[in-house]
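Omission of a single protein chain aside, the complex is shown with its protein chains in their original locations.
Right, chain A next:
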Amino acid sequence: MGYTMVEKILMRNAGVDNVEVGDIVTTHPDMFMIHDIYTPYVEKVLNEMGTLKLDDPDKVTIMFDHCLPTAVAKNDSIHYDAGIRLSKKYGIEKMHIGEGICHTLMHELHYAKPGMVVTATDSHTTTYGGGGCFCSGIGTTEMAGALTTGELWFKIPGAIKVELTGKFQKGVYAKDLIEKIMGDLTASGAQYKSLEFCGDGVANISMEGRYTIANMSLEAGAKCGLFLADQQTADYFDENLADIDWIRPDDDAKYERVLHYDLGKLSPQLSCPQGVDNVHSIEEAEGTTLDEVYVGSCTDGSIEDLKAAADILKGKHVAPYVRFIVVPASNSIFKEAIEKGYIQTFIEAGGVISHPSCALCCGMPYGLLSDGQKILSTGNRNFIGRMGSKKSLIYLGSPAMAAASALSGKISDPRKLA
């Protein structure tokens, strides 16, 4: 009998030789991540449980990214201090303070590798599936329990296969594919399921693109978004392909549903206000005037994303009155973007460059919108009030679309500039 990717990864970790959808397995996660928002809650439950020692502090990392530097008085004393106390009390040495967005760091630092089981106190933990890693978010009580025992149970989810063929046309990106899928599946269409990306088309999507897609799989309700492991995956993680190429579905694996997408037939897509599954092709929203444009987040703040935006903006200037904000997802991406001249391009184009963090994606530090304002963001959520006023409107699109739109001050089709 054949298995899906999620079945293979969970079975291997749990040490069982057979599973069926709906079975519960006990895993020993390879890595646990807590970000600054949740440090006080995890600390509180660990105290309540009377935990004096973690199962394995080397498998734990704490990352400060949501409220760093804080714009809210006392956030520093509440969230940072709790993180530092956790680190000292339990000997957690993998502390990453202000180095970038947690989900980007998790794969960049090779904490979340192909075939691993990883968990974190955040919903977009699905991201690392781009590298063939099973990863799903949990609450703070479970995190405290799992840190103590080293164990965490998962129910084997049903799976939806996404068969990809072809190659993106110029001006079309991973973001457009996942938005198209979101629109087709709706925000609950993959509820609790494993979304599994396979087919010849995968080879034509970069690692950065795969992380974008896995990150947003969560917005369709998915428990995880997994990519098969190929040569690109092996290169990214300095692994031998032979060691990881078991991360692909068996030919006779049972899927609840199979979706097909020809990458070559996609057009730029937008999630329109207010719902990630309110997806429209660019033609339907083109021309909408904007107040702000944001390139960043754990969805689209990679070097490739910054390049796509910089290529469009080089030697040009954004429209008057448009606030254009660029936030590289991590310090290493920031440094590379400086070396490659992208940051200079953004500055000369009139952009505001900010330090690697969640930035305006979580609506905490800055760049917030007031009533009636419109933003085009490369993030993953356009929930009401996420980036400021409840009466502001959020459109989600690719970095290239963001750059093209910043130039004209209106939602614009990047294909026309490419």
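The rule is simple: a residue touches a chain if its C-beta (ideal position, glycine included) is under 8 Å from a C-beta of that chain, and two chains touch if they have at least 3 such contacts; residues count from 1.
Here is the rule we use: contacts and distances are computed from a predicted model.
Participant: One chain of this complex is not shown here; going by its UniProt record, which of these names is it: "2-octaprenyl-6-methoxyphenol hydroxylase", "Aspartyl/glutamyl-tRNA(Asn/Gln) amidotransferase subunit C", "3-isopropylmalate dehydratase small subunit" or "2-oxoglutarate ferredoxin oxidoreductase subunit alpha"?
Facilitator: For the chain not displayed, UniProt's protein name is "3-isopropylmalate dehydratase small subunit".
Participant: Give the residue, chosen from A:Lys88, A:Lys155, A:His317 or A:Lys416, that touches the chain omitted from the document.
Facilitator: A:Lys155
Participant: Looking at the whole complex, which of A:Gln191, A:Ser281 or A:Asn331 touches the chain that is not displayed?
Facilitator: Among A:Gln191, A:Ser281 or A:Asn331, only A:Gln191 touches the chain that is not shown.
Participant: Among A:Glu20, A:Asp184, A:Asp235 or A:Asp262, which one touches the chain that has been omitted from the display?
Facilitator: Only one listed residue reaches the unshown chain, and that is A:Glu20.
Participant: Which of these touches the unseen chain: A:Ile9, A:Met31 or A:Val45?
Facilitator: Counting the whole complex, the residue in contact with the absent chain is A:Val45.
Participant: Counting contacts across the full complex, list the positions on chain A that touch the omitted chain.
Facilitator: 19-26, 45, 48-53, 138-139, 141-142, 144-145, 148-149, 151, 153, 155, 191-192, 223
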